[in-house]
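What you see is the complex with one protein chain gone and the rest in place.
Presenting subunit A:
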Amino acid sequence: MAVTVNQRGDNIGNPERAMPGKYQRGKSCRISLQLDSNSDCVEVLRSIVSVMTARAGMDELRSNRVAVGVDELFANIAAHAYGGKPGRIEVDACLEERGETRFLIFDFRDYAKVCWRGDIEKIANQPLDVEHLCPGGLGLRLIHSVSDNCEHHELEDGNRWQLIFNVCNGEKDGHES
């Protein structure tokens, strides 16, 4: 398992030690990782989610939603873009202020062939067909449900996905943090 953690902004150090820290307005908070599309790495990714959601001041329920979104996206890239073969996935997590609103943003970059040209919104809004439910489709539904925005960009040498969570306003279903 190859994991590289690179932190910019304030000194987060060990993710476990960084847990109690809260995000301070105007102070950058960013963690970058290079992961193998290998199952072992999901544990590292989950730790980073814990650090970032704790810093964002999200409660356990919302933190779990972020974990689900990030977990599903990583699994989709590993299973579908790389087809289960080893590959590199770069993850950049940051807390960003846009005006009065704060966002938790996860950027995923892979170097696999472009295998996704669908419309996430369209898939998520289709009626749920329990009799023919497939795991991949369910994963995209969950990503769409938990995040405030999910974007996919085709690159010349891979893909870029961006998951955005609004820290301030709760989730789309009205859950209040």
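By our rule, contacts are C-beta pairs under 8 Å (C-beta built on N, C-alpha and C of every residue); 3 or more make two chains touch, one makes a residue touch a chain; residues count from 1.
Basically, contacts and distances are computed from a predicted model.
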Should one name the undisplayed chain from "TldD protein", "Anti-sigma factor antagonist", "ABC transporter permease subunit" or "Nitrite/sulfite reductase" using UniProt, the answer is "Anti-sigma factor antagonist"
Pick from A:54, A:75 or A:114: which residue touches the chain that isn't shown?
A:75
Residue in contact with the excluded chain [from A:114, A:142 or A:164]
A:142
Extract the touching residues of subunit A with respect to the undisplayed chain.
39, 42-43, 46, 60-61, 64-65, 67-68, 71-72, 75, 79, 128, 130-131, 133-135, 138-139, 141-142, 145-146, 173
